[in-house]
Every structure is written in C-alpha cells, then in structure tokens.
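Down below is the structure, laid out as structure tokens.
Shown here: the complex without one of its protein chains, the others still in place.
Showing chain A:
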Amino acid sequence: MGFLDRLAQMLGLKKKDAKVLVVGLDNSGKSTILNHLKPEEAKTDIVATVGFKQEVFQTKTLQFTAFDMSGQGRYRSLWEHYYKECNGIIFVIDSSDKLRMVVAKDELDTLLQHPDIKDKRTPILFFANKMDLRDALSSVKCSQLLGLDMVKDRAWHICASNAISGEGLAEGIDWLTEQLQSMLKGK
C-alpha cells in the first residue's frame, strides 16, 4: 500500500479493503444478492454464473471485493482456491430447496474441514435466501439442518433474506462488516 493510500485511509477518505468469498449451491441466489448490493449503475441481468465473477461494492466503512463463485457441481472445486486469501465467507442457501439441504451441508462440511479455513477464524455469514417463497424453511430450521450449532471455532451468523427485494441483506452485511473491521484492525 502506497503512502498516499495510507494517508487517505488515516484521514478516513479511503476505506479498508475486504475480500469475501460468496459460495453456495447453484441457483441459491448468490449473484442476485451481490447484484442487489452493487451500486445502481453496475446492476446486470442475472444468469447462471460460469466459473466465477469478481464484484465490487461498498458499505459505510469497508470496500468489498466479492468472488461470486458458481455453485454448479462441476465448478465447486474452484471454491477452495480462494479460501486462503478471503477475509470472510458468505454462504448462500436456497431455503426452499429442502431436497438439496444435505448437499449444502456436505459442501459446508468440506469447506470447514479445508486446511486453509480450519485454522483460520474466517467469519461466515449465512443467507437463508428465497424467504419469500411459500415452501421456504425458516432460518432456524436451515441452521438446524446444516448443523450450524456444531460450528464453534469461528463467528457465524444466519439471516433470512430475499435477494430480489433486498430484505434481510443489510442485516447480514452489517454483521459481516463489523466482524471484518475488528479483524482487519487487529492485523
């Protein structure tokens, strides 16, 4: 980081950078969530992500670089290449897809066991997305099915969301910002 950047930061003119990895099964709404967080002029139409996409958005205090990973089976092996460099993880769940809850749990368990995640205290934010759908499970039920009570070695938070209307997103991002800020400060 150059001197000018650091100066700007000290003066509060430039925000700190945080890298977040956005993962979850295909069709869970990852791209839709990021699309909602992006500034108005950068919004795009949502199509199924191929490989991954890099997105940038800001909150009051942080500048986020998000890696929007594709959730399709054949691309899920890409996730782990970003575990090392990310400061936080957003795990998106389609709370109306009861059938694949086990698959989401399996992928989450794999993620938590990965050496690049296991020994780091990377915070995880869960979005129980598509809460507007009729047969959507509650965030409590989702956390139960994913076995989140067993996750004790790191900070995590789950909130129900609707990526289309944006409902619930702010709550989650606020929590993540707080977590990342305290972590980045501690560095």
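Things worth noting here:
The working rule: contacts are C-beta pairs under 8 Å (C-beta built on N, C-alpha and C of every residue); 3 or more make two chains touch, one makes a residue touch a chain; residues count from 1.
Rule of thumb we're sticking to: contacts and distances are computed from a predicted model.
Selecting from "BBSome complex member BBS1", "Actin-related protein 6", "RBR-type E3 ubiquitin transferase" or "Cytoplasmic tRNA 2-thiolation protein 1", the unshown chain of this assembly corresponds to "BBSome complex member BBS1" (UniProt protein name). The chain not shown here is touched by just one of A:V103, A:A155 or A:A170, and that residue is A:V103.
Listed here are the chain A residues that touch the chain not shown: 25-27, 73-74, 76, 97-103, 105-107, 109-110, 113-115, 135, 147, 150.
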